[in-house]
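To start, I am sharing the structure in question, which I have written as structure tokens.
The other protein chains are all here in position, but one chain of the complex has been omitted.
For chain A:
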Amino acid sequence: MRVTVDPDKCCGAGQCVLVAPEVFDQRDEDGIVVLLDAAPPADRHEAVREAAAICPAAAIEVDA
């Protein structure tokens, strides 16, 4: 799985951080998404897909 985030789209709602804290975080200076792990292990795929599904700004893309 490849994950990408688009910080320009992100509105910092933090839903991704709640769902997959090992993969997403928020920048200290402005609260915008930071990707911690662009190729997360299999046991995190479901959480990452959930994060992409509920991200209000469609800022998370998941490949495969």
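Just so it is clear, contacts are C-beta pairs under 8 Å (C-beta built on N, C-alpha and C of every residue); 3 or more make two chains touch, one makes a residue touch a chain; residues count from 1.
Here is the rule we go by: contacts and distances are computed from a predicted model.
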Chain not present in the shown complex, as UniProt names it (candidates "FAD-dependent oxidoreductase", "Cytochrome P450", "Lipid II isoglutaminyl synthase (glutamine-hydrolyzing) subunit MurT" or "Phenolic acid decarboxylase subunit D"): "Cytochrome P450"
Those residues of chain A which, in the complete complex, touch the missing chain: 11-15, 17-19, 21, 25-32, 50, 53-54, 56-58
